[in-house]
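One structure is given below, encoded as structure tokens.
Only one protein chain is missing from this complex, and each of the others stays in its spot.
Chain nomenclature is as follows: A and B, assigned in order of appearance, with residue numbering initiated at 1 for each chain independently.
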Amino acid sequence: MEATHMTQGNIGIEINAEEDQYLTFIMAAEEYGVDILRVQEIRGWNNVTPIPNTPTYIKGVINLRGTIVPIIDLRERFGMASVEYGATTVVIVLKVIKDDAERIMGIVVDAVSDVYNIEASEIKPAPDFGGEISIEFVSGLVSVEEKMLIIIDIDRLLNSGDLKIADKVSAKS
Amino acid sequence: MSIDMSQFYQTFFEESFEGLDAMESGLLSLDVGAADIETVNTIFRAAHSIKGGSGTFGFTAVAQFTHVMETLLDEMRADTITVTTETVDLLLKSVDVLRDMLTAVQTETEIDEERTIEIQSALEALLSGESVASSSEEIVGTETPTVICWTIRFKPFDYLFKTGNDPVRIFQELSELGDFSVVCNTEDLPLFEMLDPELSYLSWSIKLDGVISKEQISEVFDWVDGDCELEIGTEDQVPEKVVANLPTVAVPVPEPLSCSDEKKIPESTPLAATPAPALVKDKPTKKSTAADQGSIRVSIDKVDALINMVGELVITQSMLGQLGEQIDDDRLEKLQDGLAQLERNTRELQESVMRIRMMPISFAFQRFPRMVRDLSNQIGKEIELRLQGESTELDKTLMEKISDPLVHLVRNSIDHGIETPNDREAAGKSRVGIVELNAFHQGGNVVIEISDDGKGIDREVITGKAIEKGLISESDILTDEQVFDLIFSPGFSTAKVVSDISGRGVGMDVVKRNIRELGGSVEIQSKKNEGSKIIIRLPLTLAILDGQLIQVGSHTYIVPLVSIIESLQVKESQVNAIAGQAEIYKLRDEYIPIVRLHNSFSVNTDVTQLTDGLIVVVEGDGQRAGLFVDDLLGQQQVVIKSLETNFRPVEGVSGATILGDGTVALILDVTGLIKLSRQERIVAA
Partner (left out) sequence: MAKILAVDDSASMRQMVGFTLKSAGHDVIQASDGAEALKLAQVNNIDLVLTDINMPIMDGITLIKNLRTLPAYRFTPMLTLTTESGTDRKMEGKKAGATGWIVKPFSPEQLLATIKKVLG
């Protein structure tokens, strides 16, 4: 009795401490991944309130259950050709961490793709592959099901340029 | 023991600082020679609480210092020390020292020991002759541990039970000290029908042996000292006859043991007090108690979360309201009734939630009695401070931010307003000048007035100075109001000698700017030789703003109503273009720059002809401008949301709000906008 009782505890559990889940999305035929733990929600594109005197990649702000959340167009942030927003256009709302500050921001992407389990060891450092996105915002590359995923460092990406915290010095003169 | 005392520190510090404030204001209101006993009591109680708390929480230095203060206050209470100006001064200094000590403990920095010792010695000197009892109890001499066979005779007086004491409790405690046996003496028991069950008729003979000192036994009987006959002796000393030849009844509670001749040490020597039960920290009783009905301490975070939620409710209600207008049905009227009620309820809820953040203005006023006292001593003026409307409530954040400007204004009144006693006498006034602070609610505002019966503002001096500074020209004809307003101009100071009281580099312009930043206004009234009055108007809270909705292109923006002077239709003839670029509008006698919002914010609109739209004349930081907008929409109260929480500050925008349809509208920062448009003009030129 006691013996059977004890063995049952291990059945059917496949947790690998080294594995993390990534949400992937499509932009200009490339697939990108972000840490799923940072994803707050995925929502359709809705009108935003533009913020004056900001770069065009900052589309504006929305009301997310009472807080004001900025929305960033990733294509424009990376200098890719912008496209008309369509039925699949989505906003991925992310938690961005910089030092002690946590901010909520949304990124506009072409479409959401999939969720993958990826082992940390599978992520390879990115060579300067001449892609659309600057290497400084890429935390690594990984092959999944014969595709290449680009893992994005959202903390770095969404703390750069006009999105930097307490960056009053860089104001246009 | 797993109780972490540091969890109580925050409350201790808060109440101690409050206590210090109470002590200070109490001390300031004490009449020398005839101190009001209730005031002394209040001061004493505050010191007493700080002493108790600091002792309990292990802040020994604070406890020791407070102990000396408390002793002095106790003497004052008992009238053995009379209240003199010196005593009050010393106690006020002690309050300062104590405040510094507590701050040091709180911030884990060094206590200024030199100062502490200096003041403590001064206190002790005042108590001279009076023995300053040390706070530590007399230490009981330790005896060499030998087993003693104690005999105790205990006869409680009949009322013992009415003190809540119980012999059984005492026996239990004794039995923890050593080998214990007891014999009950029932000789005084009356006949059953005569027996009063509430009285105690029994007496006991107890034998106790172990390594026990007499003090340990006395301590057990400490609480019944005076309520019983008690004899404690070793076996031979207590006369046997007390218990001899009497009917005896065994008391069932403790296990009877006889005093052994061998005087052996019991296996477990329970010399120490009862072992404390282990505490489980995360298992407090969940049941809420009916405690603290008078007031609660709530962290601002929680209140802000509530305010946010209520803000949401306001938005939902407004969204439903819009929907309700569109529904075309028989039940429309009922829906509208329901919505109207929802609106009322929401508004009431919002008001009561906002009220949580409100505090009486006495928190800001209470520092003034001390300040006025110190200042008038320093500069040799006689001043009476009058406080009125101290219970007027305003938002906690506003209170904190208005405090410094108020200090500045009161200093000004004392320094520049009130004359010296001799000058006052010469002017036929009482030697004692009056400075009055008054607060009250008016409409949706809090009004704070600072008035004095001093020499008033001399408009000749002001205009002279303004001409000298090039602020006005000699030919200008100004109203009194305009003259007084000059005082708020940057760099304007009328004090002939810059004194160290009010001439500290922060001018009235800073005061005015601070008040405007809070969404308030300030105004001066004055009559020469009669005095001056400064009137500050503040909004009740910073979380909500009365806004004017404006339209530019497809966008809606909000202009704080407090910044708007007027809105008007443009007449072509009154617009001048300077250097072909900057547009200036002639508003009566004044020329104001026009700020085209669609340009400043790069927004597309069909309304680009000044005559097609409207000019909203606004004032920010003392400067006026005409905002050119397409149209005015409604006015409404909006809940202010920060853009910085998830983004960053934006020039010309002070925040955002959520409109009834759920969309975000930006709230304009008028001062920032004026600055922004000036920069654009410079760039364009």
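Methods note: contacts are C-beta pairs under 8 Å (C-beta built on N, C-alpha and C of every residue); 3 or more make two chains touch, one makes a residue touch a chain.
What you see is a predicted model, and the numbers here were worked out from it, not measured in a lab.
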| item | value |
| --- | --- |
| Among shown chains, those touching the left-out chain | B |
| Hidden partner chain, touching residue among B:A63, B:L202, B:A364 or B:A439 | B:A63 |
| Given B:F12, B:F154 or B:F601, the one touching the chain that is not displayed | B:F12 |
| Contacts of subunit B with the absent chain, listed as residue ranges | 1, 3, 5, 7-9, 11-12, 14-15, 42, 44-45, 48-49, 51-53, 55-57, 63, 133, 135, 137, 161-166, 168-169, 172-173, 198, 222-223, 226-227, 273-274, 276-277, 279-281, 283-285, 287, 289-294, 297 |
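One rule holds for everything that comes next: only the chains that are shown with their structure count from here on.
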| item | value |
| --- | --- |
| Between subunit B and subunit A, distance of the C-alpha-averaged centres to the nearest whole Å | 44 |
| Complex contacts: residues of subunit A adjacent to subunit B | 47-54, 60-63, 65-70, 103-105, 162-168, 171 |
| Footprint of subunit A on subunit B - complex, ascending | 308-309, 311-312, 315, 555, 600-603, 641-643, 645-653, 656, 658, 662-666 |
